[in-house]
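The complex appears here without one of its protein chains, the remainder shown in place.
And then subunit A:
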Amino acid sequence: MPHVEAQQRAMAINRLLSVGQLDLLRNSSGLLYRLKDTQAASKMKGSDNQEKLVYQVIEDAGNKGIWSRDIRYKSNLPLTEINKILKNLENKKLIKAVKSVAASKKKVYMLYNLQPDRSVTGGAWYSDQDFESEFVEVLNQQCFKFLQSKAEAARDSKQSPMVQRNSSFATSHEVWKYISELGISKVELSMEDIETILNTLIYDGKVEMTIIAAKEGTVGSVDGQVKLYRGVNPIIQPTGLVRTPCGLCPVFEDCCDGGEISPSTCTYMTEWLDF
């Protein structure tokens, strides 16, 4: 606004700030002013400065939310004041408290209309702070069946071994598409979610993974890499030790000759022998 003098500008800005029509922000080159939209401005009518400050702090925390102690540090207000203000704001439905999944006693505050971030609610695997283990199990089995059937199809195709192995691989993108089409999930699952499920299959020893370099832009590639998964067979049968009752015995350490628990009187052995 070149035709207005600097002093007049400053006065106008100060007045607008005090009425609450402007937001004061600072960036590296100086101060910036932003027009608050009228709806947001009307919300803060009737609140005093302290509340506005607290509201600002919570807004800055974005969708991760902020803990009450952190609000206290940032605004330098005493605890009792903070609690009163938070209660007021909650009643006005401007902020809400969300229980964090990491520490169940901790409550974080965020703006009312924001979606809590994944790290707070735990993402797709948590519904109302409960880990959905059955959901994870079902997904686990479905992914495994998909990869296993792909490996079997490749084996039955009787082509050259290189082609066989390559066709038994599935990219994480393919698995993601299959699971989405299967429709067993009520929540939208991303490719990272599917990758965590596939990782659990690796830890089960049923699946192995390789990473190959792929051109940027091929479907499903992340940073120029594509992860491939393949169903595998275990390399040994259950070992000899666990085929005996001693291998699975819960009181193995207490067993000795001539004691109360001994091989001669072992009931597990008796049952096993009569099998």
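As a convention for this text, a contact is a pair of C-beta atoms (placed from the backbone, for glycine too) under 8 Å apart; a residue touches a chain by one contact, two chains touch by 3 or more; residues count from 1.
Just so we're on the same page, contacts and distances are computed from a predicted model.
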Protein name as given in UniProt for the chain not displayed, "Nuclear pore complex protein Nup85", "CIAO1 protein", "General transcription and DNA repair factor IIH helicase subunit XPD" or "DNA-directed RNA polymerase III subunit RPC3": "DNA-directed RNA polymerase III subunit RPC3"
Absent-chain contact - pick from A:Arg69, A:Lys145 or A:Arg243: A:Arg243
For subunit A, residues in touch with the removed chain: 102, 125, 131, 133, 136, 140, 155, 160-162, 165, 196-197, 199-200, 202-205, 208, 210, 232-244, 246-248, 252, 255, 257, 262-264, 266, 269, 272-274
